[in-house]
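With one protein chain held back, the other chains of the complex are shown just where they sit.
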Amino acid sequence: MTDLQLLMAGPSASRLLAEFQTPEEMLSAIDALKRESYHDIETFTPYDVPDVDPRLGYRRPKLGLISGIGGLTGLILAYGIQWWANVYSYPVNAGGRPAHAAPAFILATFEGTIVGAAVSAFVALFVWLRYPRPWAPEDEVEGFERSTIDRFWIGIPSFASERDRDHAIDIASRNGALRTVKLGGA
Amino acid sequence: MIVGFWQQVLASYLFAYIAVLSIVLGAMLQIMISHLSGARWFEGLRPLAVRIVGAMPFVAILALPFLLGVHLLYPWADLARIPPDVRDVVARKHAWLNIPFFIARGVAYLVAWCVIAELIRRRDENDPSMRRISAIGIIVVGLTLTFASFDWVMSLEPSWYSTVYGVYVFAGGILASLALMAFVTYRGMPNRSSSVDPNLPDLRAPESERQKASLGKLIFTFAIFWAYIWFSQYIVIWIGNLPSEVPWYSSRTHTGWVALTVIAVLGQFAIPFLALIGYTAKRRERVLALTGACILFAHVIDNFWLVMPSVFPTSFHVSWTDAAAILLVGGLTIYAARARSAPRSSIA
Partner (left out) sequence: MPELPDDGTLSTQILSSNWRPSRWWWPLVALSAALTVLFVVGVTLTVDRGVGEWGNNIPVGWAFGITNFVWWIGIGHAGTFISAFLLLLNQHWRSSINRLAEAMTIFALVNASMFPVLHLGRPWFFYWLVPYPSTMGVWPNFKSSLPWDVAAISTYFLVSLLFWYLGMVPDLATARDLAPGRTRRRIYAIFALGWRGRSVEWHYYRLVYALLAGIATPLVISVHSIVSLDFAIAQLPGWHSTIFPPYFVVGAIYSGLALLLVLMLPVRAVFRLHNVLTDKHLDAVAKLTLMTGTMLAYSYVCEMFGAWYSGDPHEQFAMLLSRPFGPYGVLFWLMTAFNVVTPQIFWSRRMRRSPAALFIAGLLIWVGMWLERFVIIVGSLSQDFLGSSWRDYAPTWVDMSLLFGSVGLFALLYLAFLRWVPFIPLSEVKGQRYEKAREPGDHGTEPERSVA
């Protein structure tokens, strides 16, 4: 899935959830599902399992660009404020140093760049993940909260037909799913 | 100020020597740091670093010309050559800046470096004693490199001093040695796109990918570190504006020498920073090789910038001896490194 599709998909409303006890079983289930052409998969894990991303086809988001623009904004603002204050608005002879003291201005400018980069990255995260999300459909499932403790879940948001969904349940069970849960309407 | 021919020759020789020496010592420090940190990514580059370090005894011998020419090269050797307004200050340093002690110190530094270089060469990388040797070696090289830079380069302007000078030369040396390793390892290679998904942490990448990524990150980091030390010295002296300190910088920023200032900073900081900041860029062979070459060139300029404006403070001055010196010293060192590395692998 591209970033755009991820964004457009909005909060996931999984129509099928499958619970696994170990990450290995979850991964083998994902492989099996992908072999049967179920591509729209997501997982819920208590920690970052690195093998998940390549299987789900996520691509690296353009965080560097966003942060870079934020940093550049911070840089321009910081230098600009210093220039305005000490060169244009009210220049003061401080010990004979030039009014436009570029080496001195660099330091606060550096800090401004950092603030811009950090805040823009943080805000971007909130936007991407649509935080805060106090409720999601998965929360209705009893025991789902173990996804942050010690259980690994797979979610598939949509199916072409009921037969596809049942087939997916079949695959999950054959690969070690402790249980499968159907969510939402038909 | 009239500069005699032999003084010019020795100055050229000195700049070339420091440029090369700092790279060799940088490689030495790299090896020792890798032993202490257990860095696995360095294993592929270690043989190259050891080859560079293997040239150390030869580099030590190459110090002879300027050690013998101390009385010609260094102004403090003859107080009459010092301008009268700072003569007192320099005279007070006589306990340190006198020819016999100077040469004795120089010999001591060279001996220490040769000993450590041979220890590194002769011990296997998995030898457990290497950790202890590395820990002590880093301290020894750190101190000797610092004092060598104070003695051999900083005392060219004996009324001036900077406490961070040793760190500056160290930073330049480590950056240049990393650049050399990147250049030698990856030159001539086309860019291969990483066969591993960039989302994964480096641990899962094959050895060569990890080596590339780590080398790219280290060059990026040390370029920033070098610029940080450069700026740290500059801002303190610029803003303090003390007459005893400022002339060193005014000859490097207010005369024709300013061009070199710009080139050194561009080549060792701005270009590597922009080239290596991208995630994939750090991992591309051609980018690493070209950035390495750029840094090496700027490193030579940087050392030229350290030495020459102290000899010719009022205007930019370059001579054929400069080019000759760098080719001579650099070429001989490369030859020595190659020559010493050949037979070892055949010892089964």
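Think of it as A and B in the order they're written, each chain with its own count starting at 1.
One rule holds in what follows: contacts are C-beta pairs under 8 Å (C-beta built on N, C-alpha and C of every residue); 3 or more make two chains touch, one makes a residue touch a chain.
Note that this is a predicted model, so its numbers are computed, not measured.
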**Q.** Touching the absent chain when the full complex is considered, from B:Arg131, B:His254 or B:Arg338
**A.** B:Arg131
Q) Which subunit A residues would touch the chain omitted from the figure, given the whole complex? A) 6, 12, 23, 42-50, 52-53, 56, 58, 60-61, 63-64, 67, 78, 81-82, 85-86, 89-90, 92, 94-95, 97, 101, 104-105, 107-108, 110-112, 114-115, 117-119, 121-122, 124-125, 128-129, 131-136, 138, 145-150, 155
**Q.** Where the unshown chain meets subunit B, residue by residue
**A.** 37-40, 88-90, 92-93, 96, 128, 131-132, 135, 139, 142-143, 146-147, 150, 159, 161-167, 199, 201-204, 217, 224, 228-229, 232-233, 235-237, 239-240, 242, 244
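One rule holds for everything that comes next: only the chains that are shown with their structure count from here on.
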Q. Just curious, how far off is subunit B from subunit A if you go by their C-alpha centres, in Å?
A. 43
Q: Could you please specify the touching residues of subunit A with respect to subunit B in the complex?
A: 50, 53-54, 58, 60, 64, 95-97, 103-104, 106-107
**Q.** Of subunit B, residues touching subunit A in the complex
**A.** 197-201, 204, 231, 234-235, 238-239, 241, 277-279
